[in-house]
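All protein chains but one are shown at their positions in the complex.
Entry: chain A
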Amino acid sequence: MSPTTLDYLLWGALPYVVLAVLIGGTVWRYRYDRFGWTTRSSQLYESRLLRIASPVFHFGLLVVIVGHVVGLLIPETWTDAVGITDGMYHVTALSLGAVAGVTTLGGIALLIWRRRTNGPVFSATTVNDKVMYLVLVAAILAGLATTLLSAVAGLTGGHETDYRETVSPWFRSVFYLQPDVAAMTAASGAFKLHALIGLTLFALFPFTRLVHAFSAPVWYLFRPYVVYRSRDEEPTPSTRPIRRGWS
């Protein structure tokens, strides 16, 4: 199957548009809306469900993210070289992926249920949040679908495209600035759908509350507890309006 014009647009051009929006949008948001850059925690309203749902979702998601990084960035030749067989790789990846995926889905389902049924949390939910949840859930569902399809194919000996020969090379090629459109064209429909929703999510990312993920406070681990700061530090013009003379 040779790539069509649509394929070139989707897998050759769109990724760069999304990258531009993701990076440009994040920079713009950071410059323009540092005040709006927050988790917008709703724990003050409701804690009981959140204390289960949020960690389940986030920890599941962290595993999913690691899985993506490994699956997309590490070429098959490398794992072959260290002696991991295809079979071993796929059994581990699919089972771990399925568990993490289901956990994430369960977590977000509970989060959304909480959001819908808890009055205060619901009234603090913006349209922006709703769109974000829609795309996020779609991405998780489509991702789980690819995992399950691959697993079923593996078990029944049927045929499902190996993403490590299609999606992954394409993903890496995007960053070499030589998008391998043909590789992605060869992937199955489920993978294409998941990739498209994923791209949508990345494009939306800078404009939603999801930006909180970019400020994951890892450097807290390396900082002294008490922070001193001088009053005279120049306020950056992009975030502070003109004020009185002394501030």
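In the analysis below, contacts are C-beta pairs under 8 Å (C-beta built on N, C-alpha and C of every residue); 3 or more make two chains touch, one makes a residue touch a chain; residues count from 1.
Going forward, contacts and distances are computed from a predicted model.
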Matching the hidden chain's UniProt record against "Manganese transport system membrane protein MntC", "Respiratory nitrate reductase beta subunit", "Metallophosphoesterase" or "4Fe-4S dicluster domain-containing protein" returns "Respiratory nitrate reductase beta subunit"
Answer key for A:Ser47, A:Thr77 or A:Thr156 versus the chain not shown reads A:Ser47
Those residues of chain A that touch the unshown chain are 32-47, 50-55, 57-59, 119-120, 123-124, 126, 128, 207-209, 212, 215, 217-221, 223, 225-232, 239-247
